[in-house]
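With one protein chain withheld, the remaining protein chains of the complex are depicted in position.
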Amino acid sequence: METKLLTEHYHVENFHTLTGYQAKGGYEVLKKALKLQPQQIIDEVKASGLRGRGGAGFPTGTKWGFLPKNNEPRYLLCNADEGEPGTCKDRVMMERAPHQLIEGMVISGHAVGSKKGYIYVRGEYVHVIRILETAVKEAYAAGFLGKNILGSGLDFDLDVYGGAGAYIVGEETGLISSLEGDKGQPKLKPPFPAVQGYLRKPTIVNNVETLAAVVPILKDGAAAYRKYGTEKSPGTKLFSLSGNIVRPGNYEVPLGYSLSDFIQKEGGGMRPGRKLKAVIPGGSSAPVLTADEVAKANLDYESLAGLGSMLGSGAVIVIDDSQCMVDLLGVLMHFYHHESCGQCTPCREGTGWLDKILHSILEGKGRLQDIDLLLKVADNMKGRTICALSDAAALPVLSFVTKFRDEFEYFVREGRSKVKGKAHAQMHH
Amino acid sequence: MFQLSASAQEKIRSEMKRYETKESAIIPSLFVAQKENNGWVSDEVLQALAKLMEIPHSRIHEVFKFYTMFNQKPVGRNHVQVCTNISCAVNGGRELADHVCKELKVGYEEMTDDGRFSVSKVECLGSCTTAPMMQVNEKYYENLTPESAMNILRGLK
Amino acid sequence: MPKCTINGQEIEVPAGSTIIEAMHGSGQHIAHYCWHPGLSVAGVCRLCMVEIEGNPRVQIACNTAVTEGMKINNTSAKVKEAAKWGLDFHLINHPLDCPICDQAGECGLQDQYMEFGKYDPEMAERKVKKHKVVDLGPTVVLDSERCILCSRCVRFTTEVSKTNELGIFNRGDRSEIGVVEGKPLDNKYSVNTVDICPVGALTSKDFRFRQRVWYLKDADTVCNGCSTGCNVKTYFNREGLFRVKPVHNKDVNGYWMCDEGRNLYQYANREHRYVKAMHRENGAWTEMTPGAAAKEIAKFVKGAGDKAALVLTGQYTNEEYARVLQLWSTEVKSKKVYHWNSHEKTAADFDGLLIRGDKNPNTKGLQAALQQHQLSGTWAELEAGLQSGQIHTVVVAGPENLQFAADFEAKVALINKAKKVVWMQTAKHAALEKMSTDVWIMPMKSYLEKDGTFVNYSGRAQNFKRVTTIVSEALNLTEAMELFAGNQLTIRPQSDVLVESDRPADRVRLEHRKKNEFVFRRGPL
Partner (left out) sequence: MSVVQRTGESRNWYLPGIAGGLVITMKHLLKNLLSRKQMITLNYPEEKFEYSPRFKGNHVLTVKRDGSLRCTACMLCATNCPAECITIVASEHEDPSVEKYPIKYEIDILRCVFCGFCEEACPVDAVRMGPEWQTPGLPGADFHYGIDKLAYRPQLKGGIATFVDDEERHKAGI
């Protein structure tokens, strides 16, 4: 069942304007929060058990705790570079409720003691950038941003920065390098951003949804927030439901919600005459789930981790039995080959290698040992690089090939797809 | 020889003041310059930027080559980008792209002779729940079929 | 000072140092491409994998700081496997250029392959094609296909030379090192990028294709290019000298050297040298052996008194200066010694990294020697003496590296005024043949052919050993002056004389055998 905590008023026509937002009680929480001590807010967020909504699912309160306990300048960055294939929840949140994000950021900025924040939006979202910029202007005019916010003596400046098209910038250190005006290549850790981030200053990078979720948490308190979701992963989350489904869309449901219910009730089930074949539960980098695994799966971090997959960014991609898994893996590998930043050798060469192998398989030139080679290469890309992109490329390969090996072997042996017939080398090259 | 217009130079200067470091202004400035140079960035553009911003040419060149939204060769007045990533692919994004190319009689990364259209396949544009989709210049067109896509494109000058 | 255990060996390292530094400090071997002690850490080649006790995943050694009681090993099967795959990822798109690649024989990829690899390649797909033989600038050639994008050269141009010519363009496996339009790789330190390139991607135009490295023997010495006195390694064989590379010395030159210094070796090769003594009498040059010439010279130099003047340049060793000045006062009985310093004005110049304005390696040493003998003859005195004719014999120890002796012609013209001139010179110069007076030219040894000591700008005395012998007939300053002083001197011809190139007589020599084995060990290329 949909539970509208963040998306409650999204249907309201002018909700994206300041007036519309305030009409629904916007910025009330901010007034409340400004009276609190930063530590109180952090404790509240810790208590709520809010976990990063960007993909890694790292506890937000803990992340904030990593900041050095001194008063040197620090930055709060909002990661709105939503590049994970299958994900478009942040876009909706920014289109419909930019002020919710701004309010969340001001509160979080107060909590982590930051005076300057950036919203890094992926460059393709031109209209979103415009909406945000107008919203920021409005907020400045109304005194929710800038010097001495609402007479509390606190300052917080917010600016919107448009990216220029690179998936890797979704990685937090990549985002930082990009914001510094460099190639969006992830940086070596340590030092971690919380210690040395943007301009070598302590920096917190949070996903749009994470920052927005701070608002409801402080509104009714952590306990109320914990009512939703499970013990380990409390609260609600937006899921982008896409793929071969009747009603694709963004739905906010409590964590721990059954995946099959989600597909049936929210998604309206499979299209007529089609059977469920597989689901990618957390964006393209999450290992794929087969139909019978889907029956067991719940939409929370632990359950999916238990099935060897991950919640990721909450992009549920439904694949029905008309799709050829070899072909789809080809699509994904082309994506990762295209997006690898080229810094670390295993990722730079490995993604290209995987892409080429799949391409030759799809052209019907595959060799049987290529299937094992795929596994070997992917296995040796895992955890060998600065950032997680090589893992993101390796995990789908491992899951696709192990769970749908018959399709791969058929393709290699017959030179054509088990599902779609003729080998269509309609790859992107 | 490419020249940045006065307004563009003003815009770039303001961007350089807007962020903590002037390097942060490279990406916004490249967008400004790309508009100036009708849709793509030539080497002259980069040299002009390097001179204006007083940043090593190689640095700007690196940034320019890294990001996909900077076009490295001329594009049509309507730059059609069709998403072919997984959510769109399972909903016929690639077929859509092929159809568009066939109808417009161009190949990928190519431009029609009249310079009206140029088509390219791109990765996920974050419109997965409304697949398949395409982006023409800055505008998103979603829930497309090959026919509706062509109707939209025919409407564009 | 945290203690840690590396491969069972307990070592103590300075606080904050990384594992790879610790392993290098303790002389342990670890594979790495992108890490270079003189540059920042990039951590991109992912080859320096180590296993740290209590950590399930292998870590890179170059970005992991050593902590107290850390137990590290890089010999376990897990690490070996990781390194093997790390290498394979480097090799899948690396062309099989070894036969024509200058790096072959000293190539990081070859070494690592022999250590971790030795597998059948599984890559069946086409390799990525990139640009080959790209002209980066006046000194360096790039081959993008061989490049493993370790980014050492890029970091060098941004961090050390601070010229920012190089960059990495595009992304993924399309990435390429390159320079931008209208800004070639042209700085005074450019060839260092060739040294630090772990593969054959960057090759020096000067050394390109002239020798295979396994034919070269090397020896350390001190560069005589300027008063910095960089520590260098010279590479040579019986066909001549071929290249110079820097040797790490944190007090003098760090890991680098300048391009000027690299090209100095050229004048030392036989074709640029005086091989025989020459005497100009009644307008014609006659050649003779240095010994015979010296006997003749002794006749009018020995005991000449103040009619004879000695001109010294700051390019000879302390030992030579000491003996020469002594003989000059005792045997020649002259007080007239003059310091030819062509860089007095620019002596203080410094480019902030290595290059100094004083192009003589041993000015400080000469000045010290002169002071010790209370010799303070000024150049003006010499000129006056020559004008008035009270000086009619001048013995000149000419500058070795003529590249920097801008005032050479002028000085020759001046000294030409003397009745008799004895000019001791290493490298040929046209101006000398033009001299009209009664002049003797003595062939001298270059700094590569003698032991000695240079004192650099900071007063730091650096001792160096003879590298090899190129012209066995040549004398060093001491020998020459002994002969002029009429002393007997038996000059034993050096055992390993370089023969003229073009027709190598017999290359079957021990070090070449060694180098050949070096190739055989590596099996067929």
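Per-chain numbering from 1; labels A, B and C assigned in written order.
To be clear about the criterion, contacts are C-beta pairs under 8 Å (C-beta built on N, C-alpha and C of every residue); 3 or more make two chains touch, one makes a residue touch a chain.
Everything numeric here is computed off the predicted structure, so don't read it as measured data.
*Asks:* In the full assembly, spell out which visible chains the left-out chain is touching.
*Replies:* C
*Asks:* Consider the whole complex, including the chain that is not shown, and state which of C:Gly8, C:Pro99 or C:Gly283 touches that chain.
*Replies:* Checking the options C:Gly8, C:Pro99 or C:Gly283, the one contacting the hidden chain is C:Pro99.
*Asks:* Which listed residue, C:His24, C:Lys80 or C:Lys127, touches the chain dropped from view?
*Replies:* C:Lys127
*Asks:* Footprint of the hidden chain on chain C, which residues?
*Replies:* Against the left-out chain, chain C lists 95-96, 98-100, 104, 126-129, 132-133, 208-210, 212, 214-215, 503-504, 506-508, 516, 519, 524-525.
To be clear about the criterion, only the chains that are shown with their structure count from here on.
*Asks:* Centre-to-centre on C-alpha atoms, which chain is most distant from chain C?
*Replies:* A
*Asks:* Distance from the CA centroid of chain A to that of chain B, rounded to the nearest Å?
*Replies:* 24
*Asks:* Once you find the CA centre of chain A and the CA centre of chain C, what distance in Å lies between them?
*Replies:* Result: the chain centres lie 55 Å from each other.
*Asks:* Check each residue of chain C and list the ones that touch at least two other chains.
*Replies:* Expected reply: 168, 170-171.
*Asks:* Residues of chain A that touch two or more other chains: which are they?
*Replies:* Residues 166, 183, 338-339, 341.
*Asks:* What residues on chain B touch chain A, complex-wise?
*Replies:* Counting only chain B, the residues touching chain A are 18-28, 30-31, 59, 62-63, 66-70, 84-87, 89-91, 94, 98, 121, 123-131, 135, 138-140.
*Asks:* Using the touch definition from the top, list the residues of chain C that touch chain A in their complex.
*Replies:* Of all residues in chain C, those touching chain A are 41-47, 49, 57-58, 63, 65, 81-82, 85-86, 89-90, 92-93, 122-126, 128, 148-149, 168, 170-175.
*Asks:* Over in the complex, which chain A residues touch chain C? Could you list them?
*Replies:* 166, 183, 188, 190, 337-346, 348-353, 356-357, 359-360, 367, 369-370, 373, 376, 380, 383-386
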